[in-house]
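Here the complex is missing one protein chain, while the rest keep their positions.
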Amino acid sequence: MSEQVKYDAPTVEQEIEVISTYHLEEAASHVVPKGGFDYMAGGSGKEFTLKRNDSAWDKKGILPRVLANVENPDTSTSIFEHDLKVPFIMAPIAAHGLAHATKEAGTARGISEFGGTIMSISAYSGATFEEIDKGLNGNPRWFQIYMSKDEEMNKNILDEAKQDGATAIILTADATLSGNRERDITNKFVYPFGMPIVSRYLTGSGENMSLNNIYAQSKQKIEPSDVKFIAEYSGLPVFVKGIQTPEDALLAIGAGASGVWVSNHGGRQLDNAPGSFETLEAISKAVAGQVPIVFDSGVRRGEHIFKALASGADIIAVGRPVLFGLALGGYKGVKSVLEYFETDLKRVMQLAGTQTIEDVKNAQLFDMK
Amino acid sequence: MSEQVKYDAPTVEQEIEVISTYHLEEAASHVVPKGGFDYMAGGSGKEFTLKRNDSAWDKKGILPRVLANVENPDTSTSIFEHDLKVPFIMAPIAAHGLAHATKEAGTARGISEFGGTIMSISAYSGATFEEIDKGLNGNPRWFQIYMSKDEEMNKNILDEAKQDGATAIILTADATLSGNRERDITNKFVYPFGMPIVSRYLTGSGENMSLNNIYAQSKQKIEPSDVKFIAEYSGLPVFVKGIQTPEDALLAIGAGASGVWVSNHGGRQLDNAPGSFETLEAISKAVAGQVPIVFDSGVRRGEHIFKALASGADIIAVGRPVLFGLALGGYKGVKSVLEYFETDLKRVMQLAGTQTIEDVKNAQLFDMK
Amino acid sequence: MSEQVKYDAPTVEQEIEVISTYHLEEAASHVVPKGGFDYMAGGSGKEFTLKRNDSAWDKKGILPRVLANVENPDTSTSIFEHDLKVPFIMAPIAAHGLAHATKEAGTARGISEFGGTIMSISAYSGATFEEIDKGLNGNPRWFQIYMSKDEEMNKNILDEAKQDGATAIILTADATLSGNRERDITNKFVYPFGMPIVSRYLTGSGENMSLNNIYAQSKQKIEPSDVKFIAEYSGLPVFVKGIQTPEDALLAIGAGASGVWVSNHGGRQLDNAPGSFETLEAISKAVAGQVPIVFDSGVRRGEHIFKALASGADIIAVGRPVLFGLALGGYKGVKSVLEYFETDLKRVMQLAGTQTIEDVKNAQLFDMK
Partner (left out) sequence: MSEQVKYDAPTVEQEIEVISTYHLEEAASHVVPKGGFDYMAGGSGKEFTLKRNDSAWDKKGILPRVLANVENPDTSTSIFEHDLKVPFIMAPIAAHGLAHATKEAGTARGISEFGGTIMSISAYSGATFEEIDKGLNGNPRWFQIYMSKDEEMNKNILDEAKQDGATAIILTADATLSGNRERDITNKFVYPFGMPIVSRYLTGSGENMSLNNIYAQSKQKIEPSDVKFIAEYSGLPVFVKGIQTPEDALLAIGAGASGVWVSNHGGRQLDNAPGSFETLEAISKAVAGQVPIVFDSGVRRGEHIFKALASGADIIAVGRPVLFGLALGGYKGVKSVLEYFETDLKRVMQLAGTQTIEDVKNAQLFDMK
């Protein structure tokens, strides 16, 4: 299994020009080792859902609005105790070290320098809490847990995350085993480094282990009582991540979730699922404002952020584009990508006649037949 | 007509890594002689229906479900007297010898080593019942009949199938003549070996004969009374295979069928027909549980099995992918393919929040607009 | 304008193997001079309607039917006084001499040798009535008129067509000027030979004239009174050709038409029109059996004939595929193409469980969403 002798992650740190995040993906494919790139960029099965996460956006159009009295739109919003300058945050993603030698610490620093947003720290981080902390420099963070089969381990991890300053816990509920990652199977991909946060419950550090192997050692049977346990033990708001149906949104809330995280794991888990955006509106109607909704999977443009907000999301999480920025420019690249999203969203808001995030939420989308 | 002097079927026996069955088809095209491969892989006309059998799956999405308390899903089910470990069986396919020198005996052995499923034996088998028996090693089997114009021949064949241990008869009702197989016409394809089971009513053994020729010598006028005859004469449950409408499903049941076999013959008969999966739901509603439904045509992934079950099928029959496995690895390849389907189905069940086949049958699919 | 010095039409006479008529088109493109081929095969504008004539068939599926007691289906039908062995006839097409040196006489002979169908003779024929007669050998014929601005000319042409034995007149109502034939404009296409039937009212013989020029010299203002005039003067049943709406079908009948000819001129006139097949069902409902309906534009397969009949057409006219057969094999090629359609239709009828043309007309098509 340990075929990877050395993994040469990029090390360059520079601001990057972001013409589009699709260009970033193309560019990143040239600097990131193939196994790592395919792991980051790929989806499951025939990548139907991965592609649908993108094409689903085209099912709704944004209507240009005029005479709307808009100038220099205001992208600020808030969630829980956090005032944000933008309605998007960093999605939890494993193993940033595949993209850049600075790992999650690089991402954290880019986020910190951009400011006014939140970093989600994955339990499958290749960096330690301490390393990430340095980069994050006091900026807010949420912690994404992959549960162990051992309750004590879960308590231990939660303790540490809380001590690290996490202000919410994201329970990954859609990854009870690995999706059918055909690219990784073809590449015989294994992680080239360990995962210090979850290694406590793994046989092995994570290094030279496949995703399948790691998932198999994690808890598969995720139940409503797990939500309750995390909420009560940590005393923190809990998001259930991986919601794609109104039924599960209500189930999560009933189990004690303080937030619903609409996601299909970036098209990496159940292939043949609809595009994540296609599921948002019905979920939003069912949730009916009881708790905030975070949305991810397929966000690549300001238009996408706009559409998700207009369809009921409160906060949008962006993932892969930030990692591609990390690969291309380290923390400076991360900052460039976040700035791109901010600029692009502002432009869309202006042209759609929306001055505030509240206006965006009230915008009517056009049904593209 | 007898242009084929020698047909070099593959002979290798080895386990194969199944990344996807689409990869298998590609790989098989390199080891199987062109005429044989095109016969196996091809469809009729412009192959609209062949392709639609695949694209029709995309019309329904599977919804990821979370907090569902699922772990290690149970794929077992049963039909008639048979308890199966998986809800899929081997579809009846002619002339396995095109794929591998061990012919149907190789397929049978692979099925036997996988265990817990059923082999459908085609009347157009290139192997004898005796040869197949050795491979099958006591595992259950159903027999697919192509009727002769001569009633005595039909009795004779049924006697033999029953004596061989068949526990059900599959009446092929959708192949009263050959579809418009443009690939075969282009290749001037003829079978390179005889068909011992039906040769008794052919002029010739089957060797060096075209499909058109063989079909022309079989019975074309299939009527409800044929169902009744087979059921009464054999005393076995009869499936009518090739059902694509609610009307014909009810007609078959009225004629004495104990099961409905939804199929468009893998897109090999009437081109311009809808995808087989598109027809399933309406048929299932009409059948309303009176008899079990077997589904085939286009099944290539665990997701497909899931969707067919969720749309009313009780048992799914897989065909070409198993033959491609046979071509690539003999009986070991067959076993690898069956294991792939089992693994893939389990993964889908887990991610869709379904613990049992009954749960799958009750799952709601997402209408992909 | 007279850039074409010599036009080398094919001369070979041979039976041809028709795998599909799409293959024929490809093959014909290699033996017919480019200007002539593009004229025959091309459509107007961006060829949206030309392509849609083909893709429109995919909007309806044919349902396989089983246990239908069908054997050796009967394709015979009749229209007016003619008993036909097949429900398809030859569509009127100009200038067969572009395809083959034997011109319309070659087509006529192929039709005659096939037998049991009708030839439509275009007023833009490159052959004389006498030449066509020899090939047609007593087989039935209809005459398609392009009206002159001069009523006496029209009478003269009708007299001659009637004397030649035409049993119906087809009034071309959709070609009051030339469609936007971008291929012909690019090729600077002019007819390489004269048109003896209409040359009486042209300035010139037709040779070295563009379609635009010829149309401009024909009558543009076609009115209901023209239908009445032709019907009364000729005493023959009149089809109005080019109907694409229920309104025009009823208008034509009200004006004295004995038949409605649904056609968009093979996608050669108004581009951006729907596929001809898309318009058929509504027209058929409006006509409600008052007069027979002939359908053309886009017919390439037995499945197409089946679908048109099942959607309300009584007779299907095939055009370009016959010309491609003429190009590839002269009269023998024409016969091969007609046989192909007969064989293909029979196969479809068998697999769709229809014994007679009446059964086909009653068949339910499947709505392909």
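Residue numbering begins at 1 within each chain, and the chains themselves are lettered A, B and C in the order written.
The working rule: a contact is a pair of C-beta atoms (placed from the backbone, for glycine too) under 8 Å apart; a residue touches a chain by one contact, two chains touch by 3 or more.
This one's a predicted model, so the numbers in the text were calculated from it and none came from an experiment.
The chain not shown here makes contact, within the complete complex, with A, C. Only one residue in the set C:10, C:45 or C:237 touches the chain that does not appear here, and it is C:45.
Considering C:38, C:131 or C:248, the position touching the chain not shown turns out to be C:248 (whole complex).
Taking the complete complex into account, C:264 is the one of C:144, C:264, C:311 or C:336 that touches the chain left out.
When you scan A:58, A:159, A:232 or A:358 for touch with the missing chain, the hit is A:58. Only one of C:33, C:165, C:204 or C:224 touches the absent chain when the whole complex is considered: C:224.
Within subunit A, the residues in touch with the undisplayed chain are 17, 19-20, 22, 57-58, 61-72, 301-303, 307, 344, 347-348, 350-352, 366, 368-369. Remark: the residues of subunit C touching the chain excluded from display are 45-46, 48, 59, 173-174, 176-180, 182, 185-186, 220-224, 226-227, 240, 242-245, 247-248, 251-252, 255, 264, 269-274, 278-279.
Note that in this section only the chains that are shown with their structure count from here on.
Subunit A and subunit B touch with mostly distinct residues; of the residue numbers seen at this interface, under half occur in both copies. Rounded to whole angstrom units, the spacing between the C-alpha centres of subunit A and subunit B is 42. Each chain gets one centre point, the mean of its Cα atoms, and the points for subunit A and subunit C are 60 Å apart.
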